[in-house]
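Below is one structure, written out as structure tokens; comments come after it.
Here the complex is missing a single protein chain, while all its other protein chains stay put.
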Amino acid sequence: MIVVMKTDSSQNQLDHIINKLESANLGVHLSKGVQRTIIGVIGERKDKETMKMKIEAMNGVEKVVSILDSYKLVGKEFKPEKSVIDIGGVKIGGEEVVVMAGPCSVENEKQIVKTADAVKKAGAKILRGGAYKPRTSPYSFQGLGEEGLKLMALAKQKTGLKIVTELIDKEYLEIVCNYADIIQIGSRNMHNYSLLKALGNIDKPVLLKRGFASTIKEWLLAAEYVMKEGNHQVILCERGIRTFGEKTRNTLDLSSVPLIQELSHLPIVVDPSHGTGNWRLVSPMARAAVASGADGLMVEVHPQPEDALSDGQQSLTFDNFNKMMSEIVKIAEVLGKKVYSPGVAV
Amino acid sequence: MIVVMKTDSSQNQLDHIINKLESANLGVHLSKGVQRTIIGVIGERKDKETMKMKIEAMNGVEKVVSILDSYKLVGKEFKPEKSVIDIGGVKIGGEEVVVMAGPCSVENEKQIVKTADAVKKAGAKILRGGAYKPRTSPYSFQGLGEEGLKLMALAKQKTGLKIVTELIDKEYLEIVCNYADIIQIGSRNMHNYSLLKALGNIDKPVLLKRGFASTIKEWLLAAEYVMKEGNHQVILCERGIRTFGEKTRNTLDLSSVPLIQELSHLPIVVDPSHGTGNWRLVSPMARAAVASGADGLMVEVHPQPEDALSDGQQSLTFDNFNKMMSEIVKIAEVLGKKVYSPGVAV
Amino acid sequence: MIVVMKTDSSQNQLDHIINKLESANLGVHLSKGVQRTIIGVIGERKDKETMKMKIEAMNGVEKVVSILDSYKLVGKEFKPEKSVIDIGGVKIGGEEVVVMAGPCSVENEKQIVKTADAVKKAGAKILRGGAYKPRTSPYSFQGLGEEGLKLMALAKQKTGLKIVTELIDKEYLEIVCNYADIIQIGSRNMHNYSLLKALGNIDKPVLLKRGFASTIKEWLLAAEYVMKEGNHQVILCERGIRTFGEKTRNTLDLSSVPLIQELSHLPIVVDPSHGTGNWRLVSPMARAAVASGADGLMVEVHPQPEDALSDGQQSLTFDNFNKMMSEIVKIAEVLGKKVYSPGVAV
Partner (left out) sequence: MIVVMKTDSSQNQLDHIINKLESANLGVHLSKGVQRTIIGVIGERKDKETMKMKIEAMNGVEKVVSILDSYKLVGKEFKPEKSVIDIGGVKIGGEEVVVMAGPCSVENEKQIVKTADAVKKAGAKILRGGAYKPRTSPYSFQGLGEEGLKLMALAKQKTGLKIVTELIDKEYLEIVCNYADIIQIGSRNMHNYSLLKALGNIDKPVLLKRGFASTIKEWLLAAEYVMKEGNHQVILCERGIRTFGEKTRNTLDLSSVPLIQELSHLPIVVDPSHGTGNWRLVSPMARAAVASGADGLMVEVHPQPEDALSDGQQSLTFDNFNKMMSEIVKIAEVLGKKVYSPGVAV
């Protein structure tokens, strides 16, 4: 932390700040330059953010600059080697690009089983599907609830696919844990710290979507909430951010893939469906995501998108999904990775 | 809803869409222009958003344009006259500009009681203070919990101020209701629909902060979630949005004040503390908020900002708060409104 | 400038950086902390930005943090007292809130003269009007050119109002200087450094609108371009920034008013017309701008907005402008300022 004093700050103000820092057991490194006096703050405190706010409130201070982000467990300095999350044999973060696919919402048995069959045949390893749906409008379909989870379990039984599904409230934690192999935290709940803490106390992988307006730092700190409680099985998921862009639902920020890989040991997957909101753009962005180095994909697929109860506009048909899979298999190869290819043991 | 067909769409595709609309009991108004065929969709469906997504998924469609937002109860068409929320005699939405003030977090008895005294003397009617704190970093102070609520109750008892405090989880709903006169939903939870539904079933005013990246439409739909369940006592609170701005914590969007007043009957207050993140900017923005027509203010005040456990950098001292109050009293007058002035019966 | 080294950086990398800094005549202040080695760079170089980029390119560097912005002449440290720009007796930056008003585009004699009369009667001191128009679409009205300037001159002659009009290209510099009392640089040209340099060499006040996506720092550096060449008569104009906001043309960032006043000695005015893009929001935002401390306003007024060749949707009628003026007169008073009131000598 660096404290920059105002040009017209007084010696008294400076002394007052130094006292405050020292009484908090922090070291002080004073540097009087031509234009400014600058205080370098040395030492470690758990709550850097609070100390920063306090100093910013003091007279004579122009600004306080943070030097290091305040996450620890998610960082590469804590754990240099890449984390591989093992979901009953399906490994995310290793040399395989893992594909999660399925409908936005589970609607009925036929829909989910048919989709599970199709995506499995195309090479997906994990079935996605929403049973509890966070919707912007209270008048939109809110999901089938536990009934939806049961249908996913049925599809799992028939196909062997693992299940990822969203948890929107601590209230459903136990019930969702009964069915899911990975608990998904949606974009709107990335800042729901109460929910994150609860997930820190279970033994189940968590897929943490990036908040649609969250910075990289905030996203990593959200993962830190889960890990701090003891659950280190966190998979990050880039799903687009909100910008002024007028022709896509979100702006898919693929640079977050190599950035996260530089800062953190956690695996990162990409959701090009929410990232674009337009099925025509899903395949190109899926290819780009794999090329950028993503550890996996999460893609919406529906037998009949025009009848979907949610997100039809961004769902791939089976045919389009097959085509996408055949492309990303080859792109993964270029990076020395592989995508499961049916009929070939992986 | 307007469906715009692609130039090269076929008659078959058009027929297919019309069938789908008609089988959903929607009227169809076809308009073949020089450049495009356009389908006007007539009639009302609860879930417009889903139908929009379905049509967007269909072949031959270039885009679907919504004509009306999907909220109802929050809109002026549902209730043309302004809603006045009565908090035990303190009325928000009427001719008084109501000021809520207090520390970001409740820290101890002395701090909260002293602050309550000071802000009351300056004209505030409602005491703000956080007992359960949503913090970006898990290593930051998370609030005193129920102990904090008890201290607020003590301050209320001594000053007669009403209490507004944040609810971060359904788990604490009952306990927070025991103490609070207004339940605050923070910016990060504006999209927490599960929490919003729970608030719809209590009989207590809700202060709904705007999500830091939410559109006006999404904000109104969040209020709709509360109202749809039966609780019509909703107060909106503008608190700044996230932009590329580099020198403020958020960008305070004051145009939302007259916009909301045009679209909705709900009262709207402004939080210039979070809106700027810099105490030097709080008073100018408080004045601007009142001048723009806001129904109230929510301001962070701390006896010693440099010792605050959170948000010190954006908290006013008692002196600065007094000065701010003396200014907004006069600005309110210009608009034919009033701010409570101690010693004068209101 | 602070250089933060990577945890795993080598002594060689550190030495290499120190050598580079020292050979650029910069002092080095080394601080080896528990987690990181940090280099404080001491001394002044004109081109800080380049040195920052060079160091960022070096191996072993995690990041480089700037401590001070690179503007000088616009800053309060260069000139602590507020600058007052005198436009033939009309002073911007002093105790008067100066109002500039008029149509977006000059369309014909009747329109501009009638508007000049009306805004003068209501208290405006400066007539705005576009003769050269930057338009997003090449098919939109591009302005009357010099003919428009002549019509403004006529209106000036009849009313005594000063003239502010936009310069979109160096090609028209001389011609625009022949007519204008203030040269306006539009939002799209704030980054047109070639144009800014040309304005630095004339003796005429410049009204520099904020780029619609420019930071405060970039805006001040644009003013620095003008001042560096010798022209110190710069007036800044906040006109809204681009955000995800869906119901306004821009998001008016009023916090820039007190921010600029803290950082710079230059006066700042606000344009609530472009800032909102909706005439219904112009008056509330004009009031808010004055309450925030703005030195002036720039407002679009048209005799018949529905016939305007540009920006009709955000133009006030004469009646609405009169009403706005009567409100801001009183708000200016609250701040100890005044707005010219017809019939009263100022």
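Note that the chains are named A, B and C in the order they appear, and that numbering of residues resets to 1 at the start of each chain.
Everything that follows uses one rule, which is that a contact is a pair of C-beta atoms (placed from the backbone, for glycine too) under 8 Å apart; a residue touches a chain by one contact, two chains touch by 3 or more.
Since we're looking at a predicted model, the values are computed, not measured.
Student: Of the residues C:121, C:150, C:242 or C:338, which one touches the chain left out of the display?
Tutor: Of these options, the touching residue for the absent chain is C:242.
Student: Give the residue, chosen from A:190, A:285, A:325 or A:339, that touches the chain omitted from the document.
Tutor: A:285
Student: Hey, which of C:47, C:95 or C:262 is the one touching the hidden chain?
Tutor: C:47
Student: Which residue from C:77, C:146, C:218 or C:333 sits in contact with the chain not drawn here?
Tutor: Only one of C:77, C:146, C:218 or C:333 touches the chain omitted from view, namely C:218.
Student: Which subunit A residues would touch the chain omitted from the figure, given the whole complex?
Tutor: Per the touch rule, subunit A residues meeting the hidden chain are 213, 215-217, 241, 243-248, 251-255, 257-259, 262, 275-276, 280-281, 284-285, 287-293, 327, 330-331, 334-335.
Student: Under the stated touch rule, tell me which residues of subunit C contact the chain that is not displayed.
Tutor: Residues 20, 46-50, 52-58, 70-71, 134-141, 168-171, 188-189, 191-194, 197, 212-213, 218, 221, 224-225, 228, 242, 279, 305-313, 315 of subunit C touch the chain that is not shown.
Student: Touching the missing chain, which residues of subunit B?
Tutor: The missing chain touches subunit B at positions 2, 4, 7, 29, 31, 33-36, 38, 40, 42-44, 65, 67-68, 77, 242-244.
The definition used in the following text is that only the chains that are shown with their structure count from here on.
Student: Taking each chain's centre as the mean of its C-alpha atoms, give the chain farthest from subunit A.
Tutor: It is C whose centre lies farthest from that of subunit A.
Student: Averaged over CA atoms, how far is the centre of subunit A from the centre of subunit C? Could you give it in whole Å?
Tutor: Whole-Å distance between the two chain centres: 39.
Student: When the centre of a chain is set as the mean of its C-alpha atoms, what distance in Å lies between subunit A and subunit B?
Tutor: 26
Student: Listing for subunit A: what residues touch at least two other chains?
Tutor: 242
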